[in-house]
Every structure is written in C-alpha cells, then in structure tokens.
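As you look at this complex, bear in mind that one protein chain is not there, while each of the others sits in place.
Coming up: chain A.
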Amino acid sequence: MKILVGVKRVVDYAVKIRVKPDRSGVVTEGVQHSMNPFDEIALEEAVKLKEKKIATEVIAFSLGGPKSSEVLRTALAKGADKAIHVQVSDDEAAKLESFHVAKALQKIVEHEKFDAVFLGKQAIDDDSSQTAPMLAGLLDWPQALYASKVEDGGSGHMKVTREIDGGLDTIKVKVPFVLSADLRLNEPRYATLPNIMKAKKKPLKAIPIKDLGIDITPQTETIEVTEPPVRQAGGFVEDVSALVAKLKEKGFVKA
C-alpha cells in the first residue's frame, strides 16, 4: 500500500494569535510555525503501517509557500520516504481553500497511483475539516474520517475505528481510501538528529502549482477578521447574601 500524507505548515499551537491591524487576517510573520498536529498524527500512522509492513511507501505532501519545505523535511525525518512540495507564493498560500488542496491532492494521486491518502482531521489554523471529505468525493473513494484506530481488515480492506458521540464506530473501508486522523490515534514520534541528517538526503520534489493545472482563484472573500470579545473582569462579593442580591439585580435569579 502506497500512502500519501498531507502535512500543512501552520502557526504553532502555543503561539498567541494576533489579528493584523487592518483586520485582513492574523499575523503570521515572525511567529513560530510547525507541522499541523493532526497531520503529524496522520503521518505517524502511515509510518507505523510501513513498519508493520502493511504500507510499502510513505510520501509526504504539502501545498504552500516556500517554507512548507521545512515541514516536509520534518516529515522525512519522521519516517516519510519522499516528499512533494506543490509550490505557491506566500500571498497565494494565505488565500488557499480546502477545495484547492483537495484538487491538488487529487492530481498527485491520479498521477502517481496511491492506495491511500492520510490527512489530519483538521488544520489548527482555519479549522475547516473539509479537505479529506472533498478529496474522497473528487476521487470517488471511500472515506474513514476521525480515525482513532487503524487495522488491517483483510482482503483489500482496512478496519478503522472512529470516535463518535457516545461511543465508537468501527467501519471497514475498501482500499483505496481517504483517512483523516483524530487526536487519539497515536502519539507522534520525535525527529531524531540522525534521522534529520538522513532526511537531508531524501528526495523532495517541488512542483509549481501551475504545472498541475489547477485554478486557485479564491471562491470566498474574507471581509474582516476580528479578535473575540474581551472577557469582562469579574468582581468579588463579601458574602452569600451579597451574591444573591447581585444575582437578583442582574436578573439571573427571580427576585
């Protein structure tokens, strides 16, 4: 099984997000970036399947600006065999939509004959959660979304467990398929220094977006990005009766 894994370069989860003064988006210059944590989980699962000899080759994919090659190097250090960077400019990257990513993935899959595409269930920057289902639609493949466990299902199938409200949902999907990884699927490994060194020698192919023939004209327009309203400071009350009086005054309890 040859697996394509999508990895996105996002603002690190620990960074405090700031909105640009002109409200056109969030500040991304000069802030720490890392691989989208859910993509890390998807990658780890693919590498694990390769270690279990279920997968034969793991190829990392990223669509983004010049620095996306950094997350691809990390992916190579964490066990991917090759990497593909579909290049856009930073300005174009800021306006990319899930549909564009799904289209680019579709082109790569159709060109290089993959058996599965593993993606994070969402990227922590736009939280769209759309790429995996859109890609499954475009390829007309079955999808296994929000996976928390992946096993060999026998006779050309995979058995995937999904966390759903109130329990677990176990499904069998026919290969080829699209999978999106949930938080508890695994715990990603670290990129060790010897592997980082080895990763420098692994092939990283760069493809300009125009070579794929995809139209990345935005279909949506961002009108304004604003900070969430600032939480009002609380106050202290002396005792229970003062608290009750305050609650009555605000109309939270009946007078």
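One rule holds in what follows: contacts are C-beta pairs under 8 Å (C-beta built on N, C-alpha and C of every residue); 3 or more make two chains touch, one makes a residue touch a chain; residues count from 1.
The rule is short, and it goes like this: contacts and distances are computed from a predicted model.
Student: Of the options "GH23002", "Chromatin remodeling complex subunit", "ER membrane protein complex subunit 2" or "D-2-hydroxyglutarate dehydrogenase, mitochondrial", which is the UniProt protein name for the chain that has been left out of view?
Tutor: So the chain that does not appear here would be "D-2-hydroxyglutarate dehydrogenase, mitochondrial", according to UniProt.
Student: In the complete complex, the non-displayed chain touches which residues of chain A?
Tutor: Residue positions of chain A that touch the missing chain: 12-16, 30-35, 37, 40, 74, 78, 190-194, 196-197.
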